[in-house]
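The complex appears here minus one protein chain, its other protein chains still in place.
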Amino acid sequence: MRLNAYRFTAMGTPCELKIVGSKRAANEIALRCQQEAQRFEARYSRFIATSIVSQINAAAGKIAVPVDEECAAILEYADICWSLSDGLFDLTSGVLRRVWHRHRSAVPTREEVEACLALIGWQKVRRTQEGVLLTQPGMELDLGGVVKEYAADAIAQLIKDAGFDSAVVNLGGDIYCLGFSPEGVPWRIGIVNPLAEGPLAEAPLVNRGVATSGGYERYRVIEGKRYSHLLNPHTGFPVKSLMSVSVMAETVVAAGSIATIAMLKEEASGLAWLASSGSAYVAMTQQGDTIVGNPE
Amino acid sequence: MAKSLKSPLAILSSAAMSMPALSASQPSETLVSVATSIYQEGDARSDAVAFGDQERFEVKTNQFYLSSPIGRNWSGTVSYDNEAMSGASPWGTIEGADGDYQLIMSGASIDDSRNGVDLSLTRHWRKQSIGVSVGYSGEHDYHARSVGITYERDFLKKNTSLGLSASYSTDDITPTDAQLFQRLDSGSKHSRSYYVSINQLLTPVAMINLGLGLTRRDGYLSDPYKLRDVRPGKRLERTFTAQYRHYFDWQSTTLAANYRYFWDSYAIDAHTGDAQLTFGTGSRVEWGPTLRLYGQSAADFYVPWDDYGLEDTIAQSSDHRLSSFGAVSLGLKARFKMGPAHIVARYQQYESKKHLGLRSKTQAHPGLIRFKVVSLGAEYRF
Partner (left out) sequence: MYANSHVKGLGKLIAFTVLLLAGCQNVEPWERDRLAEPAMQLSADITGSKLDQQVFFSKEAASGGTSAAGGGCGCN
């Protein structure tokens, strides 16, 4: 049994597969996985005009767009995240990008931010039998985060259904580990240390996923101050949250949502959220302290 | 969304499992179950028996059951039952000296065994499934073969489920000692049965299932071992069933309450109600009492004693099972869990009571029985 490794790009991130098995069978399934990742991108990317997300965004304020079962399930899942996070996890908050984009040299004015806030609110998304309607023109849905995490789980399930029992799926840091490594021990996934070389911690994973949310890689510097790319959809301003959070769970999508919600909260609330989430996690504060949590 | 006591991880994990790529619609575990039980009827009262053996019926049963997922989309079940029967049985009823009815019992003990096998195979999709089943049951004088088909469909994220099933069976009887006792040489009957049900989740702790059934039987429906038993060659049976389940946090108690109304073309109406409480649901020991109440009216051709003066083409039967009677049954059930292995023990005591019968006009049939059943079983899941 050999370890076969594959790399490709999909959903705007580098993707990696490790599949244990005969080369021929692994090649076949890897190709199917890549196609599935590309399907997710084509279906849900807001940069592709024919995706369902672009169609919904283009019809904002106008008409409901019919969606299939998978899209409806993803939006239903996002609705649960919105409830659990008291509205912080909001797929409509992407429009804040317009006032907080990379090339701005000044902090946005209150008026600019408020104009954006008028277009934000998951409660303004209407989901019915007819389809999905964004009730205000100019509203936008951004499914990027959730879809990438779900894709990692879906692709891992594809590999499992094909009969493999040892593999790793890594879609830009959203990782699922199937079975044990070829050495017969759990897969060891290194959690990136944002401040130094080498991993912050190593997570032994068997049939589990790990997802990381971190503001350290993407931030803006405006007038000498650092602003996180994670924006609070209630205030419209960046959050002073933890520096990074990694969560381990049975599915990558659940792990990812917990991590994202933690990062959308102020540092102290984020830690409290993680502690009561029921999951195992590794978090780093702005000061550089590492907090590790394990459920009983 | 209602506030939940569950952790965010638990909520998100089960929400994730409802996503198309991740949800498995077929059962995920394999179950093997074996059980052995003894059924014992109380002896008939001596003043109720005019002729023949007082000793009543006893049945020892062994059961085997296996259910398992097959691949990602299929599941199957296999069951095998074996019964060993012994004891005497009523041949007929006569009018006794004081106007009471008395039984004529078979002399020699019946010693017979029955073997039954049932197989089923089901294909699962996300929201629906289709299953087929075949069954065979054989005794030395009786053989039955059946086939069935079942369809189930979920709606509203499985809050509501619809079930449809149909079956067809053929039974053949070749009574023993046919020449000797001038019994029927051989007879057969065909049954077609249809069932529709709705399963509805009511609250996070309550669920109900409502069902309607229709069964049509044609052919030889009489009992060839009775001295005079002539039944119509057609019988149409209908059932309405309601099954309710409720979970109480107090002592982790589950209530299972069921009701069935049965009415058929023999003019029999029957009500059946049973309730079972299980304490310690989900914990290592589950146990609890069961209660069952039953009442039926008499068939329109039921006679309290055999009338040989009547032509033998005219329907009549003195079989106590077609008389107006009722029954109360009390039981106790316990389940002991040791990881994947469970031990299940059951006890039940059943008593027929004339006064619980519906629209009863006549005296109690002397053949009304009481019985006890004790069973012990083991289950293994993996």
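The first chain written gets the first letter, and so on, giving A and B; residue counts start at 1 in each chain.
Assume a contact is a pair of C-beta atoms (placed from the backbone, for glycine too) under 8 Å apart; a residue touches a chain by one contact, two chains touch by 3 or more.
Fair warning: this is a prediction, and the values are worked out from it, not measured in the lab.
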**Report entry** For the chain not depicted, the shown chains it touches
**Finding:** B
Query - Candidates B:Leu22, B:Ala270 or B:Leu293 - the one touching the absent chain - result: B:Ala270
Report summary line: The listed residue (B:Gln26, B:Thr61 or B:Gln349) that touches the chain absent from the view is B:Thr61
Query raised in the report: Please identify, in ascending order, the residues of subunit B that touch the omitted chain?
Result: 1-2, 4, 6, 10-11, 14-15, 17-18, 33-35, 37, 39, 61, 63, 65, 67, 79, 81, 83, 112, 114, 116, 118, 133, 135-137, 139, 141-142, 144-146, 148, 150, 156-160, 165-167, 169, 171, 173, 189, 191, 193-195, 198-205, 207-211, 213, 215, 237-241, 243, 245, 247, 254, 256, 260, 262-264, 266-268, 270, 272, 278, 281-282, 286, 294, 296, 299, 321-322, 327, 333, 344, 346, 348, 350, 369, 371, 373, 375, 377, 379
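Methods note: only the chains that are shown with their structure count from here on.
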Query raised in the report: Taking the complex as given, what residues does subunit B use to touch subunit A?
Result: 1, 7-13, 15-22, 72
Query raised in the report: Contact residues on subunit A for subunit B in the complex?
Result: 69-70, 73-74, 76-77, 80-81, 83-84, 150, 153-154, 157-158, 161, 249-251, 253-254, 257-258, 261, 273, 276-279, 295
